[in-house]
Structure formats: C-alpha cells, structure tokens
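Below you will find the structure I want to go over with you.
One protein chain is absent from this view; the other protein chains keep their places.
By written order: A, B and C. Residues from 1 in each chain.
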Amino acid sequence: MSLVEQAVIIRNEEIVPGYLELELRAPGIARQALPGQFINIRVGSTLDPLLRRPFSVYDNDKNAGDITILYKVVGRGTGMMAELDMGETLDVLGPLGRPFSLPENLQRVVLVGGGVGMAPLVYLARVSCERGAAVTALVGARTASELLGLNHLRGMGVKVMVTTDDGSQGIQGQVTDGLEPLLTESDYDFIYCCGPEPMMARVADMAHRYGLKGEVALEENMACGIGACLGCAHRVKQGQDYSYVQICHEGPVFSMSEVVFDV
Amino acid sequence: MSLVEQAVIIRNEEIVPGYLELELRAPGIARQALPGQFINIRVGSTLDPLLRRPFSVYDNDKNAGDITILYKVVGRGTGMMAELDMGETLDVLGPLGRPFSLPENLQRVVLVGGGVGMAPLVYLARVSCERGAAVTALVGARTASELLGLNHLRGMGVKVMVTTDDGSQGIQGQVTDGLEPLLTESDYDFIYCCGPEPMMARVADMAHRYGLKGEVALEENMACGIGACLGCAHRVKQGQDYSYVQICHEGPVFSMSEVVFDV
Amino acid sequence: MSERNQVQAEVNMEVNLGGIALANPVTVASGTFGYGREYEAYVDLARLGAIIVKGTTLEPRAGNPTPRIIETPAGMLNAVGLQNPGVDVFIQEHLPYLREKQATVIVNIAGNTVEEYARLTAILDKQDGIAGLEVNISCPNVEKGGLQFGTDPNTAAGVVAAVRQNTSLPVIVKLSPNVTDVVAIARAVVEAGADALSLINTLLGMAIDIETRRPVLANIFGGLSGPAIKPVALRMVYQVAREVEVPIMGVGGIVNWQDALEFILAGATAVSIGTGNFINPGISEQIIDDLENYLVEQGIRDIRQLIGAAWL
Partner (left out) sequence: MSERNQVQAEVNMEVNLGGIALANPVTVASGTFGYGREYEAYVDLARLGAIIVKGTTLEPRAGNPTPRIIETPAGMLNAVGLQNPGVDVFIQEHLPYLREKQATVIVNIAGNTVEEYARLTAILDKQDGIAGLEVNISCPNVEKGGLQFGTDPNTAAGVVAAVRQNTSLPVIVKLSPNVTDVVAIARAVVEAGADALSLINTLLGMAIDIETRRPVLANIFGGLSGPAIKPVALRMVYQVAREVEVPIMGVGGIVNWQDALEFILAGATAVSIGTGNFINPGISEQIIDDLENYLVEQGIRDIRQLIGAAWL
C-alpha cells in the first residue's frame, strides 16, 4: 500500500551535466517499490510549485531502505531539486503505478532506453539479473555525454550496447538501428522499453514484427499520481477504436501491443 | 538612491526564542542606510510568498558593508527566513523610507521601544551616541525573555531602563509607566518611539503633555515599499480632517504630532 | 475512549447541508477524489463529511485528449472533459464500494440537456446509499449553442427545476464563478428548488507553451483550481451566503484548516477540498483533525457558531 513518507536525502549528485541521481531514505516506500513504479515528490513546501513531480524508481536498496531516482533538470521543479542538500527531507508519495511484469521463467530479456528513459530500466535490470535472466541493454542518447546508467548496468553483468545520434559513442543512429541486428541474432523472451514516444512506437513496431512480447513505460503530465484526477490519460486500443486509461494507475507500464502511441 | 542587491547572509541567529538577528553583506545598501529606514526582502525565489517583506535597519556597519535586521517570526515569510543559512543570498531592496530626523544639536534623547519595535531604535541609538548625544532607552516587553536590544544598547553606553508587563524584569507595567517619571525628572530634547500603535499613541500623548517633540516609526502592510502601490496608507492630520500618506515613502518615520493613531 | 473520540465528545462538528447530515463540514470535491477508492490508503473514507464523486453523466464519456492538465502559479488548469463511465457503471461498480465503506456519498451530476439531467436524477433517486445530489451546471447546453447552463439565471433554474421534480434527495447546486452576477444565479436556483449551493467551480483559463507556441491543453481552455482562486471563491461565498437562505458549501483553493475556516467565517456551512487532495492525499482528514483541535483550543463547543462570523 502506497504511503506518504518524509524521506531524508542521502545523496543528490550530478552524474552527467544536467542529470542527477537522488538517493532517499524512505524505508516504507523502498520496501514495496517494484521496477516500473514511480514516486511523486513534493518539491518545496510553499504553494509554488504546487503539484508533485513524478519520477521512476531508478534503483532500490530494500535493506537500507533507500530508493534512488535519476532525474533530468528540465524546469522549475527539477531545478529546485538540483539545489537540495544531503540531510534535507522531501515529502514523497509512493510507490505508485503498475510495475513491469516479470514473467517467472524469463531467460533472455532486452531493455531499450532512450535518454532519461533509462530511469525505470536500471532497477528492472537489477531485479531481472537477480532472477537469473540474461539481460541485454540497448542504451541510446543524443551524444556520448548524455548516456545514462551504463556503469550501473555493467556492474550487474548486463550486456550493454550503445547508440548515439551523433556517433560519439557506440553505433551512430537511433536505438532502433541497434535493435534490429540484436533481434535478428538472438532470441529474446521479452523486451522492455522507455524513452520518447516516437522511439517507443518504433521499438514496439519492430518487436511486433519479430513476434516479441514487451512492455513500455509511458509519461504524461500528472496532478494526483493515484488515479483520481484523470489528468494523465493515454490512449489504448479498444477494438478498432481507442479508450483512455490513467497512466498513473493502470500504467505507467503497458503492453507494447495495447498502446496507441502519440507520434 | 536605493537599489536591489543580492545580499549574502553573514549570520542568521536566534537571539531570544522567536526572534532572530539577520546580518547581510549588502555594501550598496549599507553605505546609504540611515536610522529609521528599512529594507524590503524577497523571501524565497518562487511565486509564493510573492511580496517582499519590510524590515527596519537594526544595525549598520558601513565599513564592512553589513546591515543587520532584527525580526520576529510571525508568519510564513519570517518562518522561511528563520531557516536560511549563512552563505545563502537574499534579494534585498533598500534603503527605503524617510529616516529619523537627527537635529544637529541633540543633547539628550529618549528612545521608547515596545517588543520588536526596538528594531529601528538600536541603529538610531548608535548614531545618536556617535553624535555625542546622551541617550536613554526605555525598553518594554511582555516578559523578560522578550526584551530586545539590551546588550547592543548597553554596549554603546546608552542608559537602559526596562518595563515588563508581568514584572519579570524592570518596572512592572507598560513603557508609559516607565516614561512618566523619566519625563518628570529629566529634560529631553527629543523622543523617538516604535511599538504597537496604541502604545505609540499613549507615548505621543505623554510627550505632547510634556511639550516634548518626537517621532514614531509606523507599520502597515506593504506591497511595493517605494510609494507606487498606495497600499501602505496611514492617516495624518490635515487641519480638522485627515489625509492619507504612504508609510513606505513619506514615512515610516513621522512626527508624533501629525499622526492619527489607530487605537 | 481514543483521543480523537474524546475531542469529538467535547465539540460538535456536525452540520446540516440542506438536509444532508454531515459528521463534520469537510467534504472532498467532485473530480478530485475519484470514487473514494483511490484514497482508501490515505483517508478513513467514513470519516469525511461527505465524498462528492466525479461528475457523472447518463452515458459514458471518454473525456478530452491530452494534455489535460498543467500547473499554474499556485494553481492548475484541467480539461479532463467529464471523463466518466456513465451512471450505470457508477451504480454497479462504485456505489456498492462506497456504501460498504460507510461513506456519505453525494453524486455530482452533469448533462448536456435538461432532459439528461432529469433522467439521471430519476435513476439516482432510486439508489440506496446516496445522501444527496450536486448539480454541476457548468456544462455546455447543447440546445443553446453550447453556452453553459450556469451562466444564465433562467437556464440554470430550468436544470434545477427538472432535477427537483425527479428526486426527494437533497439537491445542491454547484455554481460557476465565470459570471457577472453570481448572486442572481444563486437566487434563481434557490427559487427553483435548490436545498444548498456549492461554490465555486473552476475559473476558465488557459496556458500557452512558448516552445511549441500553441495552447498547452489539447482543449485550449481549462478550469483553474487551487489556492490561486481562493480569494475569488471566498468572495462569492461571502456575497451569496448573505443573500440566500440555503446553506453553502465553500470550494476553491482549500489546502489547510485555516483556509477551511476562512470559508466557514465567510458563511459556508461546509467546505470541499479539491486540488488540495492532489498535493497531499491525506489532507481532508488532516483538516478535520485540525478544525476539531482549533475548536477545542478556542473553547468553541459548536462549529456552527463560526458560520458567517465574519459578516459585518
């Protein structure tokens, strides 16, 4: 059951320019959080900014009771977060949302992350590895300096492949350019993907062509994070038509085949 | 000419419970600030709280470029100020308002301060002493623990008298109870007063009875602090009638005889 | 006896909102509390004065495309577009849950024609476990070119009369603040049979994305809610409460007990928390506790003594 916790900041560190890792002591949330779930952080204590900001659980140390998020500084809320110091407390609501499904007998999984879309995939990789699956991660970014999560993944024994738009590291091109050869060569059980929606659409398409099942984690502006405001709607297929689901509640993880992507 | 300065916090210290001294490195403002003037502080950098908060110059070290304010924690803005640490910066506008007049040949002055109304009187005492005047300060508070500025005043060689409502220190009663004997015994040139408006009204009345000229420093909710919004109006006498003046601009210091007190 | 029960014994928090007995004046606003279930981890649902459920229509509504929400200074805009599963699903899936939780349920109803309001009311009138109806008249009147029912006294009264005829349940009418003369609308709907009024619904607003140079919301316009609108809501409650005989529910920007108290002092018999639930899902129960403590500390035995105490 999700809860509101006053989490103490253990670490708030810029890892590459514009991206920070924030580690929080939040034992109640850490105990429950599963890969793909997110937390909703109240930034500041005044009425501006007003709404909580949602962030995926990037890593989770249940024993210590620490959860880590990886965030990109994009606006006012994340800008304020970047100023926070160790020892300060943050009001955190979580864990929220439907986690990635981790079928019991996963043998070989492939993770595809673009930019800060890596955030939900690192904890997923950790749990997958713990369960004995062979994990390949395809990590994409615009340029080498924006590649995220590589060290974490390598530390777990994940096979890591890289694409950059500008070719400054790994394969030049988009993650889909790196994915096609992988899917041709190997036989995966499951694919997980998070990144910009057009990228997820292309990955979902490719997975479909290769007959591979998979899941994506979506994003949408949120107010409540718990299914009450109906703000975070996204289209899913319903027969020939579509209907809206709440990302915070019925997602953020969805089967690749059910999502109507905004491209 | 007043200015906006990004002032660095040198010290932000609780001196008695609920009252803090905040020392700011603001050389541009310090150079110009005179007793009775105030500064207008932007608390936080978001849109809530929105308006600046006005505080009297409590002390001023022109050489170092440091101004000090004495503030009471009463609400959200001052509550947030109390959390600030050394080294942080604050956006400060000042110096603002009309200072106390310090007639050239002042020999004997008496200062009467109630509660946080001491704030503008300490710097006034310093300058008066520097100019060679003999200064008596009558400091009132509800109880001994809320007496403010005593050490500062004694350090300058000011003769300090104390009244407390509960008699826990000095004369039991209100500052006016302490003032009457003073005015009977000594011959002062000038009286300065700041405190709750009913107190100032009584002091003004007494001064009038003893034929003593004096000034008070008033307060009113402020938005701009520079005479533009017309928010901080206060009544002053105009013949048999009254008119409104702007406290921030035409005050906060007024002659005791011209103010229509709100009692 | 628990500490809380002791407090309750000392002070009375019960109020009557046009025939609805509320254990305390603190309710949660339509569209911000789902069907209660979403908050069961954070709030004892039975303890709330009432739960006003999401705006319910005769047929299911898909709602608007996204983005539907955007933060604004001390507020937010929403253009959810009355997404709801329709009254039948509400009755089958959500009402039984709320009944089981012993919540006091007020159903917020919406329609595009007077006929729709009437039929919806007739359906809900037959259900167990509904304490009252809240009529949302900030809906486009399709028979009058989409102008909102709530912006004209006659049209507003028309909706309310139709609802009134179809139910013996207490009828609360929720007024739109986007009007020149809210008192005139209030009078008209009271005359048409409203037992209570709730005000305010959201202010119409918009935001523009300077990157894309387009309106942020897919719907272009949205409803402004949250602390930003509190001064407007409070003013309307104060104006209306003095002019009508029926009790008022104050809504708009309440995020703590002080805000709630301001509305009560302005003349509100009950208050409703909307956007505040998004900031802190436990806020509604917290406000109940805090108001109780306030009464105890101030030695006020009955919260009703404070209703309208700020009137001059």
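Note that in this section contacts are C-beta pairs under 8 Å (C-beta built on N, C-alpha and C of every residue); 3 or more make two chains touch, one makes a residue touch a chain.
Please read these numbers as outputs of a predicted model, since none were measured by experiment.
K.L.:
What shown chains does the left-out chain touch?
P.N.:
A, B, C
K.L.:
Any idea which of C:G19, C:P60, C:P73 or C:G86 touches the chain not displayed?
P.N.:
In the full complex, the listed residue that touches the missing chain is C:P73.
K.L.:
Of C:A62, C:A122, C:V183 or C:M206, which residue touches the hidden chain?
P.N.:
Checking each option in C:A62, C:A122, C:V183 or C:M206, the one touching the absent chain turns out to be C:M206.
K.L.:
Touching the missing chain, which residues of chain B?
P.N.:
Against the missing chain, chain B presents residues 1-4, 42, 47-52, 91, 93, 220-234, 243-244, 249.
K.L.:
If you put the missing chain back, which residues of chain A would it touch?
P.N.:
47-48
K.L.:
Need a quick check: the contact residues on chain C for the chain that isn't drawn.
P.N.:
Interface with the chain not displayed, on the chain C side: 72-75, 77, 151-152, 178-181, 203-208, 210, 213-215, 220-222, 224, 226-232, 234-235, 238, 253, 258, 261-262, 265-266, 306, 309-310, 312.
As a working rule, only the chains that are shown with their structure count from here on.
K.L.:
Comparing the two chain pairs, does A-C have more C-beta contacts than B-C, or is it the other way round?
P.N.:
Most C-beta pairs in contact, of the two: A-C.
K.L.:
How big is the gap, in whole Å, between where the Cα atoms of chain A centre and where those of chain B centre?
P.N.:
Measuring from centre to centre gives 55 Å for this pair.
K.L.:
Between chain B and chain C, what distance separates the C-alpha centroids? Give it in angstrom.
P.N.:
The separation of the two C-alpha centroids amounts to 47 Å.
K.L.:
Report, in whole Å, the distance between the mean C-alpha point of chain A and the mean C-alpha point of chain C.
P.N.:
Each chain reduced to its C-alpha mean, chain A and chain C end up 36 Å apart.
K.L.:
On chain A, where are the residues touching two or more other chains?
P.N.:
Touching at least two other chains: 47-49.
K.L.:
Show the residues in chain C shared as contacts by 2 or more other chains, in ascending order.
P.N.:
Residue numbers touching two or more other chains: 73-74, 227.
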